[in-house]
Each structure stands twice: as C-alpha cells, then as structure tokens.
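A single protein chain has been omitted from the complex, and every remaining protein chain is retained in its original position.
First chain written, first letter: the chains are A and B, and each begins at residue 1.
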Amino acid sequence: MSRSTKALAAVAALTLALAGCANNDDGGSDNDNSSTPELEVQTSIDAPDDAVSPAGDGKAECPATTTLAYIGAETGPNAQLGINILNGIQLAVNEHNEANANCQVKLRKFDTEGDPNKATGPVTQATNDENIIGVIGLPFSGESKATGNIFEQAGLVHITPSATNPLLTTNGWTTFFRGLGNDNVQGPAVPVLAEKLDADKVYVVQDDSDYGIGLATSTTEALGDRLAGSDKVTTGQKDFSATISKILSAKPDAVFYSGYYAEGAPFNQQLVSKGYEGIFIGPDGVKDDQFIQQAGDASGNAYFTCPCVPGELITSFADAYKKVSNGAAPGTYSVEGYDAATVLLAGIDAGNQDRAKLKEWVKSYDAQGLGKALKWDETGELSELPVYGYKVQDGKIVSVGVIE
Amino acid sequence: MNQWITFDWEALGANFWSATVDGLTFGGIYALVALGYTLVYGVLNLINFAHSEVFIVGAYAIVFTLTSLGFGPSVPNLAWYAIAANLLLAVIFGMLAAAITAFIVERVAYKPLRAKGAPRLVFLISAIGMSFVIQYLIFVWRGPNPEPSVIMFKNEAIFDIGGTLIYFDSILIVTAAILMMVVVDQFIRRTKLGRGIRAVAQDPDTATLMGVNRERIIISTFVIGGLLAGVAALFYVMKVPSGVLYMGGFLLGIKAFTAAVLGGIGNVRGALLGGLLLGLIGNYGQILLGSAQWTDVVCFVVLIIVLMVRPEGILGSNLGKVRA
Partner (left out) sequence: MSTGTPMGGASESQARADELVDEITKPSRLRGLSDWWNHLPRVGQWGFLLIAVAAAFALPLVNIPLVTTEPGNNWPLACAEMARYALVAIGLNVVVGQAGLLDLGYVGFFAVGAYVAALWTSPDSTMVHIPYLLTLPLAAMVTVVFGVLLGIPTLRLRGDYLAIVTLGFGEIIRLLATIIPALKGQVGFQQIGRPPGENADGNPVFANSEGAPWYWLTITVIIVVMIALGNLERSRVGRNWIALREDEDAAEIMGVPTFRYKLWAFGIGAALGGSAGAIAAGQIGFVNNQRFDVQMSIMFLVAVVLGGQGNKFGAIIGGALVAYIPLRFTAIAEYKYLIFGAVLVVLMIFRPQGLFGKRPHLLTFERRAHKRIANLADAPTSAPAAKEAGQ
C-alpha cells in the first residue's frame, strides 16, 4: 500500500473507533414536554338532532340513470385523504339507496391521483356523461383550481369536502361550493392553538403546493411578529437538513408545516432526530394516521388544526362508516364527504334531477349537516366555520375540541 | 424579490460548516455508488444506466431486513454492538440483492447484445429500458410511496466545532467511503481478478489473447459493482431514511455518475474525490440558491462543464494503468 493510503486508512479507523466509543453512552434524553400545557381530549360529539339524513323519507323517486360522481384521489402519494372522503360519500349513498327503493342513485368514481395535471381528463369524462348531475370533489386545492372552468362550462355543480385554498371562490364560479372552512379561517387558528400550548415563537415551513402556499400565507399574516422565521420545501423532497439547520438556529417554540403528510412525516422525524424538542403543528393535509406511521415516535410532539369534524367521535356515524371502510375508523373529512353527498341526495329526492335544478338546490340550501350547519353564500362559502384542534396521544390522533 | 434566481450568500456564510459536513456526507454516498459506475465503465466503456436501480434494490433489501429485525421509525432500544450486528446482517442482504440484480441486468440486457455485436446506441437504449423495468417492477409491487423510515441508531453529535455539530452518521459515511476506496483500489491492484479487470479495460482483444476470460471478467465487474452498491445503499438508508422508493436511485445515480466523471471515469480514487467534491458543491449550491432541488441542477451543470473542459476528469481516467 502506498504510504498516503495507509495513513488515510489509519485515520479512518481511529476516527471510527473514537466515534464508536463516544456513541456508547446511550440514554435517550426524555422528551421534556412537561412545560407544554395539556389540552383536554374530546371524547364524544352528539349528532345534532335535526341533521338531515341521506335516507330522507324513503319515498323518493328518480330515474334509474341518476348518477352522482366522486372525482379525486384514489391512488397516489396522498391518497388516504381522498379515500376517507370517498368512504363517507359511499356511506351516504348506501343509506339513501337502502331507504329509497324507487330511487337508486349510482355513484361513479374518477381517480385523479390528487394531481392537477391528471384531473382534467377525468373531469372532462364526467362532464360529458349526461347522467351525472352532481359531483363531490375535487378534494385538493390544486386540482380544484385546474378544473373549475370545466365544471362551470358544463353547469355541473360540485361540492368540495376538503379543498381549502381561499382563492377558489374568487373566480366567479356558480357551480363551486365549499363544504368546510377555507384557509383564511384555518390560518388564524394556528396562532391561537400555539398560544394555548404556550408556544410563543412559531417557525413556518411551507411546501410548494397551492394548498401549502395559501395556508402558509394566511398563517404568517395571523402570526404577525410571533413569526420566528420561514422556509420553503418542495413536494417529493426527502432530506430536509438545510431547513432543519435554519430552524435549530432560530430556536422556535413551535414549527408549523404547511403541506401534506407525505413530506410532513419525514420532516418531523428528521427534525426530532436532530434534537428539536418543541411542538410540531400540522394542518389538515398532515392530519392522518399515515403521519404517525411514517414519523414513528417523533410524532409524539404533534398537534393539528383542521376545519374537519372528528367523525370518529360521533358514534352512530363511526359505526356505520366502519362497515363501508372495511373496519377503518372515519378519517379526516369523512364527515364532510358524507354531508356533501347528503346535500346532493336530498336535492335529488326533492325532485331536482337535472344539473340546472340541482345547482339551484345547493345554492339555496339551508339545513343542518352531521358536522355543521350548511348554508352557502353567493361565492360558495359556508357561514358556519369551526376549526378543530387535534393532538397525538398514545399513537393516535384525538380531538381537543374547537379552537375558539 | 427577484423572481428568477436569487443568491443567498448570507445563508451560505451562516451555515457554511454544517453545509460542509452535510456535503461531505452525501459526497461519501455518491462516491460509493460512483465506484460501481466507474468500474463498469472502465471495463466495458458503457454507462450502466441500470446501476441506480441495482442500488435501490439493495436499499429495499436493507429496509426489509431491518424491518423484519424489528427496526422502525423510532430509535431502537439496543446496545451499540447489537445494532452493529443487525446492520451487518442487513448490509449483507443488501449486497446480495444488489449483486444478483446486477447479474440479471447483465445477462438479460447486455449479453445478448454483445453477442450480436450491436452498436453502442442499442446498448444504451437497452440499459435505459432495464432501468425502467426495474423501477416500475418496484412501483407495481410497493406503490408510489416511500417505505416507512427505518431509524438505525440514535444519531448523536460527536464533535462540536465552533457551533457546528458533527453527527455520528457523517463520520461513519465518510470513513466508509474512504475505506471502500482503499479496499477496491487494493483489489484492483493486487488480486488476479483485479489484474484481469485492468487488462480487459486496457485492451480487450489482447487480454483475450493473453488468456483472460473476458466473459468472466465482465460478469465479475458487474457483480462487484452490485456489491459496492449494496454497501452504498446501507449508508443511503442511514442518511435519508425516507428516501427508499422506486425512483430513489435515479437522481442519485446521475449524481454518482457525475462524480465518477468529475474524478476521472475508470479511476477508483477519482470516484472518491469526485464524490466528495460533488457532494460539497451540490450542498453549497443548495444553500446558496435557496432550494433543495438546486443540488441536482448544480450537479448537472458540473457534469456539462467537466465534459466540456476536461472530460478525462480531475485525476484522469485510467483503470488500465498500473500506477494511479
């Protein structure tokens, strides 16, 4: 061996030995969260008595070709969010069809993978099918934005159970209705939650999706001078070392990740492994069991905001849902999907069996849904907009009630 | 704000040393993968596009092994020698899986073409086809999402140099890269198989005349490349635990190839130098320009510049030469 090679090898071996010894004193430092206030866990929610049921009065009649459609992610990196909604819709349709023998509404599904590029095709397919008179979708903000015009041109009403970008209702679309609070409502809820947890300085990390950018803007504004710093990441990114270094030097009390769980989970996990001991807050796009699975023990520091009702706490809904979902508990936006489908089904039962009439029906709708009161203004936004808080406890996501 | 390209010198200055450490760490991984590219190129004069998939198959094998041994997204509660033993087992499986994949690629995609004397273009297209086939076999089997992360050990900060923490995994990876380079270098120079590889790289026809079995050498080169990729995969899973997905090898493979070219294609020491250097450049670029994806752009630009200005690389390409 040449001398330089020998020297290199010796140095390498020595360093390794030293490092190995250094690593020998183990001892995971306990996660010292004793300073964070405990938020009380919500245990159940009563279903409102006057909630409209998809079964209706059982006497509805409609042509056999009546079809509703779900257009959204069934596969793809964030598919779980779509599947949760689809199951809620399927439950509503099943309840309706069981009760109404003379009105069997079909449900067609179109998969967009949550990708705005792939959404145009399925939406065009759906609008070209004359039998489809109402759509529940699209779940993601980016794809909703990309396809809104097609719905508008076809006069086909669509209620989104989860797309939260506020700009969606500023396009003058008469066919677009949003079944939940948008990010102008969710953004300000983040500082409120942080305050409840005694987190003064918040660091905001946003991804590059429509949803992530919109929500981060809204949150940053609401934080004002409590903002400790901000940084950007991109979807598909795997290693967040650069951002994490910046966070660790800014030393915030809480980190808010504005994006989806596919990146949020590894991000949180890397954050914790580099020694971060504060709180992690994620929005509805991160709130999913997948987050806990992928982030592992690190997810113990996580809290979530979500304009979604914790469906798993409404016992009647949860039990019925499990039959449709092969035993899985209701997930994020399952209730919203269910409510949106109920609105359309109620419209069909009331005799609105073409696109124009169903659109009018939704416009003038004013009744109680399972999750919240449903009444839309001229732009398609709801009036009642609760934002719930959630936290991770014992490896599960539990609700801590509405964030006031 | 400038809407096109911004240079954030401040961030680079503030994070310079941690960027250096991270850059060297990634560079170590590039170097390990680059060794595989450089060997095959030296012998066959062919870019093995499927090498990145050989690498990711190794990574999958490692993840599966560790998962079945009980590792997961949480820090394992084991003593360091138990972890080391588990990792050793995992890397053995990784190397095996990668080597077998490399063997299959060679037999299926390259050998029939060699027998027919096909032109280079055809080899390249076939290589890309194989790369795709493997990627999408994995995709069909495991879906588009990365495997759940596997944490190997609690990553302690070992040294603290003026505010910059140097973590254990960085030290481990860079050390491993250096060691592997030494091992491969010695192998090429001292062993009979290594001499055969050098002979075929230098002049295949004469080598055959001198009694070297060309087919055996070629297969051996591929298999060795696969073994090295398996080792690289271990460190990849260590550093980027959420990066084991069907296309995880692709960009890394291109960067590794760039590293090999930068250092000198066919030159084993060049692979190490090129890898570390590229890791540094890429990481600085990322911090300077603001987004993680700039690493990839910077690496490609480096590739183009190197090929234009000094295609034989920094140390010169010379698998055949006796003296490095």
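Just so we're on the same page, a residue touches a chain if its C-beta (ideal position, glycine included) is under 8 Å from a C-beta of that chain, and two chains touch if they have at least 3 such contacts.
Keep in mind it's a predicted model, so treat the numbers as computed, not measured.
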Contact partner of the left-out chain, one of B:140, B:161 or B:209: B:140
Contact residue for the chain not shown (choose from B:14, B:69 or B:125): B:125
Chain not shown: contacting residue from B:26, B:93, B:168 or B:257: B:257
Residue of A:121, A:351 or A:395 in touch with the missing chain, whole complex considered: A:121
Subunit A residues that touch the omitted chain in the full complex: 75, 115-117, 120-121, 124-125, 127-128, 142, 145-146, 149-150, 153, 208-210, 213, 234-235
Where the unshown chain meets subunit B, residue by residue: 1, 3-5, 44-47, 108-109, 112-114, 116-126, 128-133, 135-137, 139-140, 204-205, 214, 250-251, 254, 257, 261, 289-291, 293-294, 296-297, 300-301, 303-304, 307-308, 311
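In this text, only the chains that are shown with their structure count from here on.
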Geometric centre distance via CA averages, subunit B-subunit A, whole Å: 37
Footprint of subunit A on subunit B - complex, ascending: 11, 14-15, 18-19, 22, 72-75, 79-80, 144-146, 148-149, 151, 153-158, 168, 171-172, 175, 178-179, 182, 185-186, 239-243, 248, 286-287, 290-293
Touching residues (chain side subunit A, partner subunit B) in the complex: 1, 5, 8-9, 12-13, 15-16, 18-20, 22-24, 26, 28, 75-77, 232-234, 237-242, 245-246, 249, 262, 265-266, 269-270, 273-275, 293-298
